[in-house]
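The complex appears here without one of its protein chains, the remainder shown in place.
Let's look at chain A:
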Amino acid sequence: MSNHAHIDEHRDDEGAKTGMWIFIFTELILFGGLFIVYSVYRYLNPAAFHLAAEELDTFIGTANTVILLISSMTIAMSISAIQYQNKKLTLILMGVTILLAVAFMVNKYFEWSGKISHGIYPGSPTLMEASQGEILFFGLYYAMTGLHALHIIIGVAFIAYVMRLVVKDEVQHDNFTILENSGLYWHLVDLIWIFLFPLFYLIT
């Protein structure tokens, strides 16, 4: 950093990518803890989990899955675009990724507010009267999709930051590791959703 400025700036693309992959492992393990809790409680309360899962709207879930898959494609395409030195297309594709992420969050907002208006939220009187398995299911639903939504927000911030670097020509065809890393992170966010979707919406 500043008081170190005269040192040759150490640049190691391979190292930066290795670091990102290790970070992605830690994220997977973080969610892994929740997946363990989910599987234990699903095993202990099969009937209640079945009942509770019927409450969720498979249509919104499917729509969000499609949105995220497309956004993963657009961010991957932006990495190709930068290698073809097409700055405009890179920025468009990154922008589309962010728009899709916003669309995902809007869907999520309507889904959550729908649940909350039905009185289904942690600690609500309605939920407290339900069976313990349903309390656990909705607790996990809010915690896991909520933590995932937080990752969407972080991913959007990360991609927006890299967009700024692209605009300033600090990310170019021979120096785009940070764009690749933001893409890796976005794929992770997508991947986690791919597991959340069947667990909550499809398995009933």
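The rule is short, and it goes like this: contacts are C-beta pairs under 8 Å (C-beta built on N, C-alpha and C of every residue); 3 or more make two chains touch, one makes a residue touch a chain; residues count from 1.
Here is the rule we go by: contacts and distances are computed from a predicted model.
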item	value
Among "Carbon-monoxide dehydrogenase medium subunit", "Cytochrome c oxidase subunit I", "Lysine 2,3-aminomutase" or "ABC transporter ATP-binding protein", UniProt-listed name of the chain not shown	"Cytochrome c oxidase subunit I"
Which of A:Ile29, A:Leu69, A:Ile154 or A:Val167 contacts the chain that the document leaves out	A:Ile29
Residue among A:Ile67, A:Ile120 or A:Ile135 that touches the chain left out of view	A:Ile135
Residue, one of A:Gly19, A:Pro46, A:Gly119 or A:Pro198, that touches the chain absent here	A:Gly19
For chain A, the residues touching the chain missing from this view	1-5, 7, 10, 12, 14-15, 18-19, 22-23, 25-27, 29-34, 36-37, 40-41, 44-45, 122-123, 131-133, 135-136, 139, 142-143, 147
